[in-house]
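Only a single protein chain was left out; the remaining protein chains are all shown in position.
Per-chain numbering from 1; labels A and B assigned in written order.
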Amino acid sequence: MAVRSIIQSRSLATTSSAWIFALSSLVFFLALPFGRPGRAFLTIDPAFRPWNLDGPWLWLVPLMSVVALAAALLPLDSTRRGNILILTGTTGFVAGSGWLIATGVPFGLGAVFTLAALVVVGGYGLSLSGRVQGDPFIASSILFVALLIVLLIIYPLFTVLQTAVVIDGRFTFEKILATISGPRFLFLENPFTERSEFALAMSGIPVGAAAFLAWALFRRAALSRALLMVSGGGVAGLVVGVMLFGRGAIATSLLLAVIAATVSTVLGLAFALLGQRTRIAFVRRSMSAISLLPIITPPFILAFAMIFLLGRRGLLTHDMLGMSNSWIFGLPGVALAQILAFTPIAYLVIQGSVAGLNAALEEASVTLGASRWHTFRTITWPLLRPGLANAFLLSTIESFADFGNPLILGGDRNYLATEVFSAFAARFDPSEAAVYGVVLLIIVLLVFYAQSRWLGQSSFVTVTGKPSLGGFSPLPRALEVTLLVGFVLWAVAVIGLYASIVYGSFVQLWGVNSTLTLRHWRDLSNTGIPVFLYTARIAAISAVPAALLGFLIAYLVVRQNFWGRRFLEFGSMLSFATPGTVMGVAYILAFNTGPWLLTSSAVIIVLAFIFRNMPVAIRGGVAGLAQIDPSLEEASTTLGASTGRTLRLVLIPLLIIPLVAGLIFAFVRAMTAISQVIFVVSPGNMLTTVLLLGWVEQGQIGRAAAMGTLLIMTMLTVILLLMLLTRKRGLGSGEVVP
Amino acid sequence: MKRLSLVLALFLVLAGSAFAQRVNVLCSPDLAWCEALGPAFEQATGIDLEFVRLSSSEALARLRAEAANPVFDVWFGGTGDPHLVAFHESVTEFYKPSAWDELLPSLTNAVGETYIPLYTGAIGFVVNEGVLEEEGAPVPRCWEDLTNPAYKDLIAMSDPNSSGTSYTTIATLVQIMGEDEAFEYLGELHQNIQQYTRSGSAPGQLAGRGDVAIAIQFLHDGVKFAEQGFPLTNIAPCEGTGFEIGGLSLIEGAPNRDAATRFIEWALTPEAQLIAAESGESYQVQSNRNTPVHPASPDLDSLNLIDYDFEQFGDPEVRDRIVSRWTNEIFPVPR
Partner (left out) sequence: MTLTQANEPAPVRLEGVTKRFGGDVVAVDALDLAIEPGSLVTLLGPSGCGKTTTLRMIAGLERASSGRILIDDQDVTRLPANLRDVTMVFQSYALFPHMNVFDNVAYGLRVARVSGADLARRVDEALEMVGMQGLERRSSAELSGGQQQRVALARALVMQPRVLLFDEPLSNLDAKLRRRVRQDIRDLQQRLGITSVYVTHDQEEALAISDVIVVMHQGQVQQTGSPFELYTRPVNRFVADFIGSASFLPGSYDGESVRVADYSFRHPQAVSAGEVSVMVRPEAVRVVLDGDEPDATSDATSDPDVDGAAGGGVADHEAVRSQAERSHESAPKVNGLEATVKSVGYLGLATDVVLETAVGELNASVTGEGRSELARGQEVRVVFRPAGIYLLPAAQGE
């Protein structure tokens, strides 16, 4: 007998293991309640047993299970069997979920397991009928991932859109118009000023158009191109005008994003140049450390510390420089906080491009008789441009989405991300929140689109570059000194901010009473530590599925070819791009009532974390898979292993480092997230960052500093452990940054 | 099957805490007070207490959003107006505690059978005299003083869109001056405001750190910051001032109604009310007349309290009109 006789007999047998799932769906349907009365998932309420529920077509579900069971067991050829399984799986799933949607009854455990089993039945069908190339595991995975993306990314965002345009069951643009013309959105024409801001902003159009016309003439552009440039210039002029003279959230956020992204990009470039070409080895080495900072820092901790260093009575501004004003509250303060936070990101992105600069190219250009300026313009700049653009656009997105810094330092100006929150949480106007959310989402997606169009990158996965080895000509002295001074100032500021947080946790009252004390650490024991431990647990629980799901998606997208693959990519991109507050309001709108009732539970926090952090794992997975020869998987397949076993025996062992890295980053990001989860915390499901924000807002400074210190130390430890692990395994530690 | 049992186990872990008896409290006063409630209540009754701290406006929003499937059992603290709105919208229901007659009659009479008075506190100025001195500005005594250009950029108050404190302040001014005059005054005051904060107690914090010199807010929050060690003094305006009656409400359709009523009964006992000042860093005057007033608490008898019309200014329509008038007429004016 052949080795694979067992396998072969199975393959040629007349039944399919799909029967297990068909039967499971039937058993789950009969054994568990299909709905539940309230929020508690585990309520086993007899009233929600299927036979006590209305709607005869709910019984389509078990009927389909029975048909599927029969189809799996009867001797049919695989195409016909597959088609029947697809039909029954789909019909059962649609009937079950349709019943939930029609009745609005929150789903019960029975619904979850029954419908999941039916999805697997459908997956078997797709595989057996040959509609999806791949075994049932792949087909089911594709279905599950697609369903999850629809339910937990697309549907919530759709709800936001719907809430913005459907008021009291009526389709209308009233709310959009009311919000956009309201004083918080775009306060352009201020009746209380003598000047006309509107006219000033409009004057940006001719100014911009004229500037671009001059540029077009200078470049001797063709007429059509010149027209395009002039109209583009007009639009740009208008945007600049609105940014400068408007006061509402959109003007403020735009201006903030432009400032923060520009400065971060410039600093990022400076640090990247310095990191590669300075003569001082210590500076070169410490560069990689700064790239860790944004990962380990809770979102508003730096802003909080800035008040103490830079406020009216700040250590630096008042005590050392003798200043006395409140510039820190408002746009300048937020911009500074964002620059501190985004520069490392910009550095990471640009580093790749700078590493791609080749000294030989520049020298070659000079030897060919080009001037330094010409060399820069024709050689250096084109090589740097993609990296700079990428860094700029990423910082722009981050700036728009930033929630913590405007909340702490924003003063009383409005920002899009915080308005989403205020409109919902303080003014309780879900439609207004939705309008803000839609606007924010559109802006961010436009920037993303611009990024992928301009840079020709199809996805967000290729943000970082790989530094190449090789000697570089050192920087000109003067430039190096300037850059060094900038870096040292930046480093001192950052170190000072972190140190002040630690300091604040050990003194009686930061800035007032410097007596050393452990009181604040003791005060953590009541609520702080339990909440911290709870958060760590939730973050850990969510990190595992986030990493696995991210890898699964990476695997499906990279290695499998199926209809709808672009949709999967798009869905994952969407969860990455959507600002946290928008996703937060989307979750509360989508999951607060009705069939998908999930709010006020740990489950929704876990789900929020999974789908928020999964893209990091996708990126790691895609990068990891790119290093692995697909023949390895094919070899495993031809040797008889199913896809599941191939993943377990071949891919996971080979990708263990990026997998662990994905896991740890998912954990760390969950620990420091706030913008999305602030909407969904509930009694017993309180998270560290939300608690910390409360303390900061209400002046429990010492406690906040102690918690901030605890968080930073924890994150640092975790990240250092990861780096140790990757170094031990001899794999590039440069790859650990998400 | 192994995978299935893992999933089940995860569900059990996540939902496990739902089986113990507990009460979910939506807590609107200072976080420190909210934090101190749990251990004391658990010790007194053995019931677990879980809370979420939200400002009173946010709390009302949350309760409205969850009205169909309430999560919370009790709404603890926060300015009275939102409690009143919640009662009128049937988001909360009136529960008459056994201690009703022990509560200060001035409070119970003012609110009637809508919500339970929990504490009271008055609006005033929380002043950092050091900053004033440095900036060469006098210490303010009256509302009128605050329009002095010397205070440019030195005053903070909260935004009525997000803070009940701010609304109480504006309603107080309307009651003292009349609506149009009050808005004229607010317009002048606006020129001196450094920022309108999201949270009601944040101005005191700014004053404490010296980012502003004067915070308009509840005096008991000023006491809190002063007790923490910030160089702050409390000043009651000479023209008189308004006050709040912090509320305690039972949520309509509370999932743990029994635990909720036990919590309400407990919260009104002098022992429970003492927690506020002793470990909660909160210095409001507590509603139970048997609760000793903390020495640091503002002495309400010595303040010139106006006859605050809770009925009229608790009306959501009046509130909306005043807040939107402020938002449209005061907030946008350049300064």
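As a working rule, a contact is a pair of C-beta atoms (placed from the backbone, for glycine too) under 8 Å apart; a residue touches a chain by one contact, two chains touch by 3 or more.
It should be emphasised that the depicted structure is a prediction, and the values quoted were computed from it without experimental measurement.
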Shown chains touched by the chain that is not drawn here: A
Touching the absent chain when the full complex is considered, from A:Leu217, A:Leu446, A:Ala635 or A:Leu724: A:Ala635
Option touching the unshown chain, where A:Leu42, A:Leu315, A:Val650 or A:Met723 are the choices: A:Val650
Absent-chain interface as seen on chain A, which is shown: 1-4, 6-8, 10-12, 78-79, 127-128, 130, 133-135, 629, 631-632, 634-643, 645, 649-650, 653-654
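By definition in this document, only the chains that are shown with their structure count from here on.
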Where chain A and chain B are represented by their mean Cα positions, the distance between them in whole Å: 35
Contact set on chain B toward chain A in their complex: 4, 10-15, 17-18, 22, 24-26, 30-32, 35-36, 38-39, 50-55, 57-58, 60-62, 64-66, 68-69, 71-72, 131, 134-135, 153, 159, 161-162, 193-199, 201-202, 204-205, 208-212, 224-225, 228-231, 255, 281, 327-328, 331-334
Residues of chain A that touch chain B when the two form their complex: 38-42, 109, 113, 183-184, 187, 190-193, 247, 307-308, 311-313, 318, 324-326, 328-330, 407, 411-412, 422, 424-428, 430, 508-509, 511-513, 526-527, 541, 588, 592-593, 597, 599-603, 606, 681-684, 686, 691, 694-695, 697-700
